[in-house]
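Single-structure report; data block below.
Missing here is one protein chain; the remaining ones are kept as they sit in the complex.
By written order: A and B. Residues from 1 in each chain.
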Amino acid sequence: MMNKGHRSNLGGLGELARRAWSRSLRFRAGVVIVVVMVAVAILGPFIAPYPSDGWGAVPPKAAERAGKPPGPEFLLGTDHLGRDVLSRILVGAWLALAQSLAVISIGLALGLLLGICAAYYRQAIEATINYIAEVFLALPAVILALALRMVLGQGIHVVIGSLLLTWWPWYARVAYVYARSIAEMEYITLAKLAGVPGRRILVRHIAANVLPPVLVQAITDVGSVLLEAAAINFLGLGLPPDAPDWGIIVQNGFKYVISMPWISLFPGLFILLTALGFSMLGDSLREELDPKMRRRWRLWF
Amino acid sequence: MPVSLNYLVRRVGWSIATIAGVVILSYLVLVLSPGDPAVKWAGNPRGPGAAKAIENARKELGLDQPLYLQVLNFLRMAFTGDLGISIAYKKPVSEILWRGLAATLELLALAYAIAIPLGAFIGVMASLRRGTWLDGFIQSASLVLANTPTFWLGIAIFMVLSTSGVTAYGRVDTRLALATGFRSITGLYLLDALVQLNFPVFLDVLARTFPPALAVAAYPVGVCARVTRALMADALLEGFVQSAVAWGVSRRAVVWRYAFRATLAGLVQVSGLAFAYSLVDAMVVEYVFGRDGLGRFLFDSVNTSDFRLATGLIIVVALFYVLANTLADIVQALVDPRVKL
Partner (left out) sequence: MRKGPLLAAIGAVAAISIALLLYIWYLQPTQRAPALKVVVYSYLDVITGIDPSIEDDTGIVVLGSVYEPLLYYDPVRGEHIPALAESWESNEDGTVWTFRLRRGVIFHDGTPFTAEAVKLSIERARDIYRETGRGSGYIWDSVEEIEIVDDYTVRFKLAYPQRVDMLASAIYAGYIFSPSALEKAGVEDPLDPNLERWFNAGNEAGSGPYLIEFYSPESEVRLRKFEKWWGWTVVNNPDAPDVVIIRIRTDPLDQYNGLLAGEIDIASSVPRANLGDLKARGFQIINVSVFHNYILQLNCRRYPTNVTAFRLAVMHAIPWGELVDVALQGFGRLGAGVLPYNFPGYDGNLRYTYDLDLARKYLEKSGVKLPVKVEFVYQADYEENAAFAQLLKSRLADLGIDVELKPMAWTAVKEAGKEVWSSPENAPHLIINDWWPTLPSPYDYLYGLFHSESTEWNWAGYSNPVFDELISAAYEAEGRDYGEAMRLYRLAQKMVYEEGAGISLWEEIRPFVVSSRVEVPEKALNPLYIYVIFFQHVKVRG
């Protein structure tokens, strides 16, 4: 596998996507969903029929507007405080994407950096990083969110922080495993003997070999992170209760699920659809990249 | 014995070290959280006797010692199963959490009793009909299942049931339990009911656990189906399966006795991982279905600022995670002779 990946690099990712587009229906569906969601995230506040409802403001004459089922005036109905559910969802789209993308991008960078450090410096640093990674792998994000919530109070830092802490170890592990096996390969030893600095070789090989599969994995992970972030917010551990986060809207509607089921139904569908979109993208890319590649990281010890 | 003792010792040692890390980390939550636990413990006294009461509480909680001693002490306590006394409920945290964990475990166990066979079966079906519409459907369906927010699915199942007049609420019918003299000993109601040969309660508990278990099962069904499909596809091409076919072994036997068996190790490991992951799902679903499990304490500990309970919860969940992973790894090593790390 190592040898095969040699030629591919970041530029190869574009090539990969082109191949996937032409071959896989799932990939195309994923692209469509993700593109639509990104568009909604950017345009949401502008296309929402009642933007201030979307941001959480209770409209005037709230009592008259409360609990309206989906209809021509309010396409997805209104919530118990008379806010338009569609506007809430549209305005909240950026929040959903921002939370997951922030976690994945920072987590990826941090993980790769620490993983390579562990592989390169060995000994004490290696042991420390691996140990910390292991400890955080033993904690689900929701539980870490609980801890952060207690220490720091509610807010977006709880969501991002807890997810970041639980996701970086995954990337650190891949980077570490790859980096170590590369470092042990003969030609690296030879290169070192020839006077080429080991660090440069390592970085170049990591970039060439590790990045493409990890990036592909990261695309799938965006969906998983979105689901976890929604769960944290649903439980009331993260954002404040009037934030237009999808998980929070589901939570708000949960109390009224018998009399106003639409409040919880629609934001949940959006979470599902968005996560599905990223999953489809990532999965089909991965199949294209290497049909046999699986998450084998856990086997490593 | 294909697994070296060395591997086992290393694996278990590593797990214990991980737990120790989590315990220390969780103690930091206790230390860093706002508010003085001693004041809370003393019941927020004021007036002439207040200072003394707070001082006594501080001693009692061991908060007058230097931090490293507190941490060491907490580690020692945690490893003997003592997680302190809950601030809000004035009861041992381990006792509170055990009751919750038992409820959650029951839900999880039922969910996986549904998910693994179902997922494996679906996966095998898909792998045998690769490329057909059924395969495509199964693949898409499992992808959708794996990406459904569990809490939302729980709400949906719950809503459909309630509007159709069936309510799966709580863990057991209180009146039935009282009338039949049902007593919970282990906290696992299914087990307790079986041991006491109390079949009405057993069935009642089962009927109430089933709908939330379905919601929890969605994710592992999807995962198991996908993993089985992928592993089966490999296995069916393996030499020994091919030669079994050549020997004229019946198709069913080839599929189940040879090919499927070869996928078991992978399936065990993946479901072990998913099992730990599902713990959080189960906690959330419990909240939806009004079951008194670990999920409730997730709320309650935040809402009541019960740092002791939160600390205990963190440790218990991490313990569960590590345990599930360690077991999955060891089972995998036992089943699959190729794993020699």
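Convention: contacts are C-beta pairs under 8 Å (C-beta built on N, C-alpha and C of every residue); 3 or more make two chains touch, one makes a residue touch a chain.
What you see is a predicted model, and the numbers here were worked out from it, not measured in a lab.
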* **Among B:Glu106, B:Asp192 or B:Asp300, the residue in touch with the chain that has been omitted** => B:Asp300
* Selected residue (touches chain absent from view) among A:Leu81, A:Leu101 or A:Leu152 -> A:Leu81
* In the full complex, which of A:Ala63, A:Ala124 or A:Ala194 touches the chain missing from this view? -> A:Ala63
* Chain not shown: contacting residue from A:Ala118, A:Val257 or A:Met280 -> A:Val257
* **Of B:Ala50, B:Met77, B:Leu128 or B:Val331, the one touching the omitted chain in the full complex** => B:Ala50
* Considering the whole complex rather than only what is displayed, give the residues of subunit A touching the chain that is not shown. => 56-59, 61-63, 66-67, 80-82, 153-154, 236, 240-242, 254-260
* Structure fact -> For subunit B, residues touching the missing partner are 34-35, 40, 43-50, 53, 56, 88-91, 96, 158, 162, 167-170, 173-176, 178-180, 199-200, 203-204, 250, 252-253, 287, 290, 292, 296, 299-300, 302-305
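The rule we apply is simple: only the chains that are shown with their structure count from here on.
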* Touching residues (chain side subunit A, partner subunit B) in the complex -> 26, 131-132, 134-135, 137-143, 146-147, 149-151, 223, 227, 230-231, 234-237, 247, 250, 254, 257-258, 261, 264-265, 268, 271-272, 275-276, 279-280, 283, 292, 294, 298-301
* Which bits of subunit B are touching subunit A when the two form their complex? -> 10-11, 14, 17-19, 21-22, 25-26, 29, 32-34, 140, 143-144, 146-152, 155-156, 158-159, 162-163, 230, 234, 269, 273, 276-277, 279-280, 283-284, 287-288, 298-299, 301-302, 305, 307, 310, 313-314, 317-318, 321-322, 325, 329, 332, 339, 341
